[in-house]
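Working notes, structure below.
Every protein chain except one is present and positioned as in the full complex.
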């Protein structure tokens, strides 16, 4: 890791429903527009009002891998938030607090800046609604950003509400900005210079990247049922998909959502749904139908914390088991997991492709931390993932059409209603090639074999392209095999560990089922010890690796509702290396 | 295996809906009442009418472990049935066929007895409805049973319909009986003598044994939704449970069934439901609620063949994965699998006990072959499984009641509505000890830890009692680790293999989650090779063992819709031993 | 956009006969099952409408009745138990040119499928939904269904059902269905006539059909229905919601025919309008990137 001039972490904490998240998002956008790299994290209570929201933003002039371990600037907007987070502020860091809401504080070794945000907004500007702008101005000033960065945001945000509102917010922004200029005696420029703003970068979160990827991937039909933290996918698609000629339906529940998706896919559309754990549970029966009747379907599961209703707004990687195994009896499915925000854009296209080509359900495991992680990514390459179309039969083989023809790849050409003389009945009952119900042992074995061959084919031909290896496995003391949203944190932890002299490599398979066993075993064979870090309680991926490969990994399962911390993982890497 | 005078297999095959199953059941009961041991198997199409039903009955004067591999007497009642099954008739065996429905046949090395069943019933008795009785008489005569054995059955079956009907059926029975006496020239007495009828044996199938066990285990509430092959559990309970003061409800679907069960359990009743794969899939969300909110619930899954709707009337062991892992995020559950009809009686009592004591869902995995396997078992011991009651708090600790108190065992005393001053809210949201929604990492870890500790406690204290070991593991060439309904077949295969000089041992854990890892690893450590036979496609149990233990088993997964065959397993044992 | 092409060959307009819709698969129903009558009426209706089998989809769930799609030469979707309506909705939205007909049982539709029924009705999705209502579960061998009468004895209700029966017609009407009718499998011509109207009707059309299960329902038999079914007279105004509700209230004798028929924009129409209004020729994801810059 080169030394760099800009790399700091700002944490905002305040009352839920009071605009902390939008303050964070505005700050993020403002700094990103100046050309810095950003990487964020948010966590908030399950209720609409009350409780503390936390927004963390890391800013740097180099590519970021995590939202950082220790806080340089802590902005406390309510008392509870102050108490819960002040311990994270590093010595030498700065506390900015709303002196209207948080009692006065002295802190050794920290710079402390009180600012009466509400008073300024109400007294000076004449509108409590401008509090957020006061705060934005203050933070921008503190980190050393020009006030114009805030003005641009204010203008964009309030344009719709008329010039007067925009002006009020400009005033508020300046008031906060100036207050810090005048009252802070520990101003240090945190932002270094930026050569040139790179126009080819986006500031975007995982859910948004997935939406753009799905649109680019030819999504034509979306049905869903609201559920945190997946809802924004449907909300983002609703106004946009029709512009692309597609349809968005809010269904009566998740069962209906997937039913509609299967109907649309059967009728020839690229279709998907997105949900989280509880909704995924309800989809299990029809995912099985998709597999058995061979209907393409993409199901995104944005994992959240806790079993049952659990921790709806927290993060976890706890749905791997149900994604892999949530099926009575056995039918093939593909399970994929994007590892970064950028990945969300590409992986969903692959998911749509694989579903179409292989005629089966593809489950995409994202999670709350990735879904809401807003960060800078290179502008996506629209040419990278070529479109795969459904394999269709020749038209008009009247009456002779074997919908479930037994083929070498396991893929049988699939007709679409409307195609002449290829009418067939799609069915979840065991059937012969012509889709007639058939119960013989021979047929069962032939058909199940055919369906599972699709996974073999996929694995053989495409598994490698979904594996990413970081570092040099040869002779690494610790080899990490991870999955999903932890990749950035792990890469950062690797850098930290290497600085302490431990050689580490990491492997991330983005396709988890079928599992690229050969590549994994090869990697594991090169490293001394294998560590599997994941955000859950029982170590699901580690157990899965044990069941499918000859690897005997050390499980590092941490289930807290929060993403892993690079420091913490580094410690574990070192512990294991020295074991 | 000692030589014995009686041990033969009768297979009946005929048109679905034409009474083949009831003929088989009558024959089974008649021979069982004479004091023979019986063991049956049935398989039939998913449709109400049409297709071929197969009923197989093995009869012996010693305890039976399987329904046998080759057929001694084949009774063909329709042409399709004849063609599909004639290859199973061993050389030297006997074919009895309905010459009204099956074209004339000559068979080398077999005794062939045509009998015009329909003609006899219609012409001689004057009622086509008596066909089954003609057939019963014929088979009884052929195997060498007294005609009175059939009379008893006829009387019982038709008593309700009046004396005239009984007499008609007597005539039919005798007609069939006499026809064979007169027309068969290859009569050999298959039935040897029986010293004394043992009154302490029942002839019963797995579903029925489970019903009796549940009644004896204190079941007070049952809600379910019809589904093959679990429906008979509800149907058997419906007239009987109210006599025991309990309630049976047919719900609108499986989701509602489990919802009712959870409501009743929360309100203090021992409650259960039974279903099969598709219904189990729909229950997944609320099983998770039961685990997270700590509500006792027993869910019986009578596994059937095929994914999705699949093969509704065939057998499989394909739901292990979803039973173990069908949960978003993670919450504890217990998974048990009875290994024999007798076991069904006891295991369901344990399941009810464990659910009550540990306040969690207990999933019981039966399957079609076990559910419909009618066989002779010793009269169950009503004292064997002592009742475990729910652990309840002291009454009246007003307002102070910590429903989810963190305890060493993980079990928190559970109040029942109506108990004074202990009111609390049961919830699936993550909560603190007082059941208030709580989202901190510390609380999550404490609570998840507490909930999973229940499994550890259960495993530590009770796992051994659910493990059954057959044979001598020390130095066995092959050690089989199996689960569920295959136990009998495996024991028979072991005997066959031992006769060929291969030393085999077997271990059957009836509790699969928590898994008794220590005992399994100990067993595996003693044997040379571990073989895991199961009736599914992907080898679910073998993969599970790999993931949870250091055992590296050889998977023998056969998915045909039919139970394993002892001969086939024996071959595999020998193959592996010689490998 | 990955829109699969609907290939349509230039063919002579032909008049299809009822038998032309029959597939090679033999129905597996018990001899005498009411569902044969429904199948035949459907063949007749399809023939009268000269429906193109290549542009027709039958969607079913699980049950004896739900096996029907296999016996017809159209496209078919034999899904899981209770999910006919979401699947049919997805198909119709995906390709409004298709004629989409749901076919299933009373258990499938009114028990496990109940969660979707009022929603399909209020959305007024342009599909026809034929329920073969035998007031029992056939395929699972005779348990009580939501349309079984109170007191009905089955193996799951040996003391007689203590639940009131569902009135599917009233439910459909108050939920917003725009076409609600009843048929009887033993009146195939009348049923065919109703089916023709139902399929032609733009919007959600429910046709609940008494279709006796001769094997398990010993109460609602052909004998039972004798004299208990009458055709709705012409004097009935099917656009009058409350008249329809009153008619639907009647039992023994039961009215058959069209109880309710009104016009309301369909879901698929309205979704098409939205699509059309929003549609931007050649929209680009590139353009959307700007929001994030």
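Each chain gets a letter, A, B and C, in the order it is written, and its residues are counted from 1.
The rule is short, and it goes like this: contacts are C-beta pairs under 8 Å (C-beta built on N, C-alpha and C of every residue); 3 or more make two chains touch, one makes a residue touch a chain.
Since we're looking at a predicted model, the values are computed, not measured.
Visitor: Please identify which of the visible chains the hidden chain touches across the whole complex.
Guide: A, B, C
Visitor: Among B:47, B:151, B:208 or B:477, single out the residue that touches the unshown chain.
Guide: B:208
Visitor: Return the single residue from C:28, C:80, C:192 or C:267 that touches the missing chain.
Guide: Answering carefully, the residue with contact to the hidden chain is C:267.
Visitor: Which of B:110, B:174 or B:269 sits in contact with the chain that's absent?
Guide: B:269
Visitor: Which one, A:53, A:248 or A:414, makes contact with the chain that was left out?
Guide: A:248
Visitor: What does the interface between subunit A and the hidden chain look like in terms of residue numbers?
Guide: Interface with the chain not displayed, on the subunit A side: 17, 46-51, 225-228, 231, 234-235, 238-239, 242, 248, 250, 252-254, 278, 308-309.
Visitor: Can you name the residues of subunit C that touch the chain not displayed here?
Guide: Interface with the chain not displayed, on the subunit C side: 111-116, 118-119, 122-124, 146, 159, 162-167, 170-171, 173-176, 241-242, 245-246, 249, 264-265, 267, 270-271, 274, 277-278.
Visitor: List the residues of subunit B that touch the chain left out of this view.
Guide: 33, 199, 201-204, 208, 212, 215-216, 218, 220-221, 223, 239-240, 242-247, 249, 251-253, 255-271, 285-286, 289, 293, 352, 356, 379-380, 382, 387, 389-390, 392, 395-396, 399, 415-429, 435-437
FYI, only the chains that are shown with their structure count from here on.
Visitor: Does B-C or A-C have the larger number of C-beta pairs in contact?
Guide: A-C
Visitor: Indicate the whole-number Å distance between the mean C-alpha point of subunit A and the mean C-alpha point of subunit B.
Guide: About 44 Å, centre to centre.
Visitor: Based only on mean CA positions, could you tell me how far subunit B sits from subunit C in angstrom?
Guide: 38
Visitor: Hunt down the residues of subunit B that sit against at least two other chains at once, touch-wise.
Guide: Residue numbers touching two or more other chains: 46, 51, 278, 308-309.
Visitor: In subunit C, which residues are in touch with two or more of the other chains?
Guide: 67, 80 - these are the residues of subunit C that touch more than one other chain.
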